[in-house]
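One chain of protein is taken out of this complex; the other chains stay put.
Chain lettering (A, B, C, D and E) follows the sequence in which the chains are written, and residue indices restart at 1 in each chain.
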Amino acid sequence: MKLLLVNPNTSASVTDLIRAEAERTAAPGTDVQVLTAPFGVAYIETRFEALIGAYAVAELAARHHGQYDALVVAAFGDPGLQGLREVLPCPVIGLTDAALASACLLGQRFSIVAISQRIRAWYGETVAHYGLGSRLASIRGLDEPLADIGNVQGDQSERLVQLAERCVTDDGADVIVLAGAPLAGLARSLHGRLPVPCVDGVSSAVRHAESLVALQPGSASRGSFAPPPIKPHHGLSPALQRLLASGPDVSAPSN
Amino acid sequence: MKLLLVNPNTSASVTDLIRAEAERTAAPGTDVQVLTAPFGVAYIETRFEALIGAYAVAELAARHHGQYDALVVAAFGDPGLQGLREVLPCPVIGLTDAALASACLLGQRFSIVAISQRIRAWYGETVAHYGLGSRLASIRGLDEPLADIGNVQGDQSERLVQLAERCVTDDGADVIVLAGAPLAGLARSLHGRLPVPCVDGVSSAVRHAESLVALQPGSASRGSFAPPPIKPHHGLSPALQRLLASGPDVSAPSN
Amino acid sequence: MKLLLVNPNTSASVTDLIRAEAERTAAPGTDVQVLTAPFGVAYIETRFEALIGAYAVAELAARHHGQYDALVVAAFGDPGLQGLREVLPCPVIGLTDAALASACLLGQRFSIVAISQRIRAWYGETVAHYGLGSRLASIRGLDEPLADIGNVQGDQSERLVQLAERCVTDDGADVIVLAGAPLAGLARSLHGRLPVPCVDGVSSAVRHAESLVALQPGSASRGSFAPPPIKPHHGLSPALQRLLASGPDVSAPSN
Amino acid sequence: MKLLLVNPNTSASVTDLIRAEAERTAAPGTDVQVLTAPFGVAYIETRFEALIGAYAVAELAARHHGQYDALVVAAFGDPGLQGLREVLPCPVIGLTDAALASACLLGQRFSIVAISQRIRAWYGETVAHYGLGSRLASIRGLDEPLADIGNVQGDQSERLVQLAERCVTDDGADVIVLAGAPLAGLARSLHGRLPVPCVDGVSSAVRHAESLVALQPGSASRGSFAPPPIKPHHGLSPALQRLLASGPDVSAPSN
Amino acid sequence: MKLLLVNPNTSASVTDLIRAEAERTAAPGTDVQVLTAPFGVAYIETRFEALIGAYAVAELAARHHGQYDALVVAAFGDPGLQGLREVLPCPVIGLTDAALASACLLGQRFSIVAISQRIRAWYGETVAHYGLGSRLASIRGLDEPLADIGNVQGDQSERLVQLAERCVTDDGADVIVLAGAPLAGLARSLHGRLPVPCVDGVSSAVRHAESLVALQPGSASRGSFAPPPIKPHHGLSPALQRLLASGPDVSAPSN
Partner (left out) sequence: MKLLLVNPNTSASVTDLIRAEAERTAAPGTDVQVLTAPFGVAYIETRFEALIGAYAVAELAARHHGQYDALVVAAFGDPGLQGLREVLPCPVIGLTDAALASACLLGQRFSIVAISQRIRAWYGETVAHYGLGSRLASIRGLDEPLADIGNVQGDQSERLVQLAERCVTDDGADVIVLAGAPLAGLARSLHGRLPVPCVDGVSSAVRHAESLVALQPGSASRGSFAPPPIKPHHGLSPALQRLLASGPDVSAPSN
C-alpha cells in the first residue's frame, strides 16, 4: 500500500516531522511518501493561506495521480480535502478529519490544542464544517509568536501540556487533539502525561488511510463526490488537466 | 492484540455473521473473540431492547475484564457503549460509532440502510447523540417482518440495494452505511454494486479498534470518562463488582 | 390514581426523601408508592451507573406491571425512561423530563444545580437528548465529595444557594432546576430565597404524572413508542418476559 | 385557585369551546374564567394578527391584574406570552407552551395538526423559539378555507384524523398535538382513535397552570423575566400603566 | 424614494438621533421621515415593552400606509417587524435585521454592544429568531442605569469602546454591532477607533432599505409573508382596518 502525504506548508522541517511520525505509525507493508508544497507559506494559520495551500496540494496530488492508494492532506484544517475527494478515485484524508474520527471514538467531547491564537478561527470553522461543533469543548492555542516552526514541540512542550490540562479542567474535554503538523509525534511523546486520551493528526491519518484502503468501500460514481463533469477549462497545468479529464462526460445527465 | 466483540443480541446466527466478518477484517496478529449476550432478545430494534442489551454487554465485558485489548459492542445503536467506555481501561467501540467514523472520512453526508422500519427511531437518536445529525442524509429500512434474522442478506439483498440507491438519488447521500450486525459482511459482498462508497459496522469497528490500540492514546483519569468514583453498591454480580472496584476512591475529590 | 416511583439508586435514605416530597405534592386521591432499586449503586453520577440503574428500574417496573397508573423514574438523568415508555401502557416520567417541563413553562433559559462535578456530563447529555440544549444556561455542581448522600440538603444548603445565584448572575438563568433525588424537597424549603423560580424533579414528576393520567392522551400502538414486536428472547426474569409479551406479534407488519 | 384564560381571537364561539374544555379539565377547587379579546381578528393565523392579539391579551391581563392565580394565553402560537411572563407575578402559560410540555412527556417527536396551511409558518416559528425544533416531526394543516371557525371540529373531524395518521406514518410522530383554540376538546373526543397519544392546548394549559400554582416555584426578581424597570411611558391605558408600575425603580441597578 | 422610520420608543431625543443618522446616510434622492411611537415606553429593553412597541409601530405604519416606499422599524430587537412584513406591500426593515446583514458581509462572527444588561436577553432571542446564533460571538451591555437615554453616547462612549474591545479580545468577534437606536451614529463617530469593522442599525437600515427598493424584488402574494386572509375583525383603529382590508379574500383557498 502506498500512502502519499502532502504537506501544504512549505516548511521542510515540518515535512520531516510528518514523515517521522508517519513512518513510526505505518504498518509493515505500507510505503509512505511525504511531499512538501511547491508554493505557499511556511505554516498555514488563516483562511487565505489555506486557499493557497489547497491549490498547492491539488497540484501535487495531480502530478502524482495514480501513484498512491490514498492521499493525506497533512495540515490540520484540511486545505483542499473535500475538493480532492471528488476528483481522486482513492481515499483522501486530512489531519483534522482523521484526528476528529479518532477523538470521537474515545470520548464525547474533545478539545483542540493549537500552535497559535490566530489559527483558532480557521480550526473552529473546519470542525463546524464537519458538523462536530456540539462535540467541541474548546480550542486553545499558544499565545506567543513561534520562534521556530520546526521546533515548537521542543520549545513549547510544557506550555502545550498546560493548555491541555485547562481543556480538561475548565472546558470539560474528554479527549485532547494536538493540532497541526508541527505537533506531529507529540501525542506519542506525551503518552501517560495527560489525564485524558490524546491523539494527533498524522498518526490518525496514516491509520485511517490504511483502514479505508483495506475496507475497500468503493468510490463515487454519483452524488456530490463523484468526479466533476468534464467541461471546458483553461490555463491549468498539464497535471490538473489530466485529473479533470477523468470525470464523466458532460453530455450525459449530470445528476 | 486481542479484540472482544460482544453481540448484544441473543441470536447465535448473528454472532456467526459478526465473527466471519471480523475474522475477514482483522490484521494477522489480531485475535478475535466473539461472544453472544447471555440474556436479551433475538435482535434489538427498540430503546427498551437496547436497555437490556446494554446490561448484558456490561456483564460479559466485566466477566472477561483484563482479557482483551479493546472491546467492540457489536450491535448498531451501540447499547451500553458510553457507559463501558467509563469503566474499561481500553478502547471501546460500537458498530454505529465505528461505521460513522468511516463514513465521515469518505464523504460529507451519509445514509443508513437498516433491517426494519421500527429500528429507525433508535438509530436516529444514536446518530443525534453522536452530534452527527447534520451529516445524516436519511435512514431507510426494510418494511417487511424478517423471516430469518440470520439470513437477511440472502433474503433481502436486492431490496437493500434498492434502498441504498434511493438514499443516493433522493436523499443526497455521499456514503451508505449498512447498519446492524445481521448485515455484517454485506458491504464487502456488494463491492462495486453501489454508486457511492459503502461501509458496515463490524469491519469498521475491527479496523478502528486495532487503530486505537496501536495509537496508544492513553486512558482517562479525569473528565467524564474516568472510572466512576467508588461508592457503596448492592446486588451486583461478582464481575460487575470487580469492575466498579477499579475506579478512584470516593473519599478523594471527584472532579 | 396509583403512582409508582422507582429510585434507581440503592440508597434507602434517598428513597425516603423522594417519598416525603412525593407525598407532600400528591393530590388527595393519589396513592404514592416508592421503591428502591434492588441492585445498583448508592447514587448514580455516570453513564455506566445509569446503565445499571436503568435495568434495575426495568425489573421493578415489570414486577409491578399493572399495579400503577403512571411510573416515575426517580433519578435525574432518567435512566431507562425512554425504553420503559415503549413497553408500558401508562405514562412514564423521569425527574429530568418533568423538571425541564416545569422550567420551560416558567422562563426561557434554565440552569441545573447538581450534587457533584462528575454528574454534570451525564446531565448535559440528558438535556441534549431532550433537544433542550439551547435553553440550558449552565449546569453547576458541588465540588466536594459528599459526606452523606441522604443529608446533602442539610450539609450543603448554603453552597447550593450560592451556585444558584451564580447561575442567575453569570449564566443568565431564568429558572433554577435543583437536580437529583437527593435534593428532593429542597426547592420547597428554599421558597422565596432565590431570585428566580426554582423547581425540583420529584414534585414536578408527581404533578405531571397526575396530569398525564387525567388528560388520558391514549397510548401508542404505532410509532417508535409502540411496544416492541414480540420476538424470541432468552435469560430474562419472569417479570421482564411478561412485559415483553405484551407487544404486537412479529408476524404482523412491524411499521 | 383562579385561572384566567384569555382568548386572543375575537370569536365568541371559540371562547365557548375554550371554556367548555377548561371546565371539563379543571380540578374541583379551580375557578375558571374565560375572556374574549376586546379587539383583534376572528382567528389568528399570521404574525401580524398575533401582534394585535398580543396587545389585546396584555390589555385584558392588565385590567384583571391581581384577580387570578395564573394566566392562560388561549391561542396556539402564544401571542404575548413571554412579555406577560415578565410583568405578571404569577404563572403565565400558552397553548403551545403547554401542549408541547405534555407532548415532550409522552414521546420523543411530535407533530402538530392545525386548522389551515397559512398558520403553519407561525406555529413553526413558535416551536423554534421554544428550542424544540429537533423534536418537531411535522406541522400539517387543513387546506380549505374554514366555513365556520366555531365548528371546525364538526366539519373537519375526519380530515383532521387523516392528517394525524399521516404525521405518524409519514413523518415519524410519536405524539400528536391538536393545535389551536378552535380544536379545544377534540383530543378528548378522539380518545382511542389515534395510533399515538394525542394532546391539546387548552386541557394541557389548565393542568399545567394548576401544577405551577401548586408547586409555588417563586417569581423572578432578577433575570430576563423580572418586571421591566420602571421608566417614563406615554399614552397607555390605565390598566397597563398600573401593570408597568409594579416593576423595580430604574434608579437602582437594573442587572 | 420615501423612507418612513418609526421609533417604537416614545423618547423624542432618540427620534432626533435616528433622524440625524438617517439623514447623514440617505442617498441624495431619498426622503427620510422619522416618527415617534404615539404610545409606549421611553426605551424598550424587554419582551413586554417590545410587545407594546410593536403595536405602536403597527398603528403608525397603518396610518401612513401608501405614503412610503419602505418602512424601517427603528429599534434594535425589531418590534413588530415580521408582522408588518406580511401586511405591507413594500420592504420593511428593522435595526437588528439590517445591522446583522451588514455584519454578516464583513466577517464571520459578530458581537453586539448594548446599552443595558437587561436588554441582552431580548436581543439574544432576536438574533436566534433570525437563525444567526452560530455567528453571534457575544452580547455585552453597559451595567449601570442610564442617566439620560438621549445622551448615552456622550456619557458612555469610552465604556462602550471598552466593551467592544473585550468582544474582540475575549469573545472572538470579527465585527461589532452597536445596538439600539440610542447609539445611532456612534459607529460613524468611532470610525478608526476599533480593531474590527463596526456597524450600527440606523445607517445599515437606511442603506439596505434603499437597496431593496432599488432591486425591486417583488412582493409576496403567497407564502407566509403574503397579506393575511381577510376575515372578521373587531375594535381596531380605522387605519388598521384599512390595512387588513388589503389582504386576499378568505373565501378563496388560503394556501
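Throughout what follows, a residue touches a chain if its C-beta (ideal position, glycine included) is under 8 Å from a C-beta of that chain, and two chains touch if they have at least 3 such contacts.
Given the structure is predicted, the values throughout are model-derived calculations rather than measurements.
Considering B:S11, B:Q82, B:Q108 or B:S224, the position touching the chain not shown turns out to be B:Q108 (whole complex).
Annotation: of E:N151, E:S219 or E:Q241, E:S219 touches the absent chain (contact as defined above). Of the candidate positions E:R47, E:H65, E:R120 or E:R207, contact with the hidden chain is made by E:R207.
Of the listed positions E:A114, E:I139, E:V168 or E:L183, the one in contact with the omitted chain in the full complex is E:V168. Taking the whole complex into account, chain B touches the unshown chain at residues 108, 134, 172, 174. Interface residues of chain A facing the missing partner chain: 10-11, 38-43, 45-52, 54-55, 58, 80, 82-87, 116-118, 120-122, 125, 128-129, 143-145, 223-224, 228-229, 231-236, 240, 244, 250-255. On the side of chain D, the interface with the absent chain consists of residues 120-121, 125, 128, 133, using the contact rule stated above.
Heads up, the rule we're going with is that only the chains that are shown with their structure count from here on.
Taking the mean of the C-alpha atoms as each chain's centre, chain B and chain D sit 43 Å apart. Inter-chain centre distance (chain B to chain C, centres taken as mean C-alpha positions): 27 Å.
Residue positions of chain C with contacts to 2 or more other chains are 82, 85, 108, 120-121, 125, 128, 133-134, 172, 174, 223-224, 255.
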